[in-house]
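Read the structure below first, then the notes.
The complex appears here without one of its protein chains, the remainder shown in place.
After this line comes chain A, so read on.
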């Protein structure tokens, strides 16, 4: 499930280890950063992420890891 199909040249992001999902989301984040002000903070606030991930090895839960986006700056009044 990793890497390019045999024989074809993979795009640079797949060679770097990203999946299509991470590529698309990185592009979306860049587009969001290009927005003008009130829309920008609105969009950034909309896409806040927080979850806890716990991997299991051989049936035993490992230490949970928290993944979250840093909180967006507060909405500036203009």
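Throughout what follows, a residue touches a chain if its C-beta (ideal position, glycine included) is under 8 Å from a C-beta of that chain, and two chains touch if they have at least 3 such contacts; residues count from 1.
Definition applied: contacts and distances are computed from a predicted model.
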item	value
Omitted chain, identified by the protein name its UniProt record gives, among "FA complementation group G", "Ribosomal protein S2", "ATP synthase subunit gamma" or "Proteasome subunit alpha type"	"ATP synthase subunit gamma"
Where the missing chain touches chain A, by residue	1, 4-5, 8-11, 19-22, 24-25, 28-29, 46-56, 58-61, 64, 67-69
